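Missing here is one protein chain; the remaining ones are kept as they sit in the complex.
After this line comes subunit A, so read on.
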Amino acid sequence: MSVATEAQYHVLAVDDSLIDRKLIERLLKTSSYQVTTVESGNKALEFLGLHDEQRESPSVSPNNEIEVNLIITDYCMPGMTGYDLLKKVKESSSLKDIPVVIMSSENVPSRINRCLEEGAEEFFLKPVQLSDMKRLRPHILKGKMKEPQQQQQQQNNKNKNLNNNSNNNNSKNNNIKLQAATKEKPLMKGYLKKEQGLDSLMAIV
């Protein structure tokens, strides 16, 4: 497919549930993202070009120089969990700047914190909704700002290390901010949608 004139960001969605894959794909496409869905963490890593630790390639797929601008993954998956995938992405020098969002049907604060501490940008409570899609863009844009580094990294390791330090500081701040936001979010989630009225509120509760 030819490149669109407007930047179309590419999201990789990972979920073992077929229903949820259909849903997230539709949500993302409706929000104008290019989407690839895979059913497992392993398939995700394959797509990202990370077959084994030693042989890394930049965040382009072996196929078509497709760039992945964000990974959104379910937490509970058999084999490699979303958390495991998050760790692998963040441990990879070529993939670590790709923002990762975790989804889960369960609101477990310790789980949320663990993911945020590991570098997840955000945590969505399932079922994910259209309004959640708006929260992706800032993370993608932040990731894009780090892009020039990704391309240069093989030529200039020193630069990479310097940037890592400042990035770590930034992401720590973000984590603290997001922790607060996301802790509230699950409780608030029901409330936020209740702009429609008290009836809807009662229906949720």
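A few points about this structure:
What we mean here is this: contacts are C-beta pairs under 8 Å (C-beta built on N, C-alpha and C of every residue); 3 or more make two chains touch, one makes a residue touch a chain; residues count from 1.
As a working rule, contacts and distances are computed from a predicted model.
Taken from the listed names "Histidine-containing phosphotransfer peotein protein", "proline--tRNA ligase", "ER membrane protein complex subunit 1" or "Transporter", the protein name that UniProt assigns to the chain not shown is "Histidine-containing phosphotransfer peotein protein". Within the full complex, the residue among A:34, A:113 or A:129 touching the omitted chain is A:129. Where subunit A meets the chain that is not shown, the touching residues are 17-20, 22-23, 26-27, 30, 76, 105, 126-127, 129-130, 193, 196, 200, 203-204.
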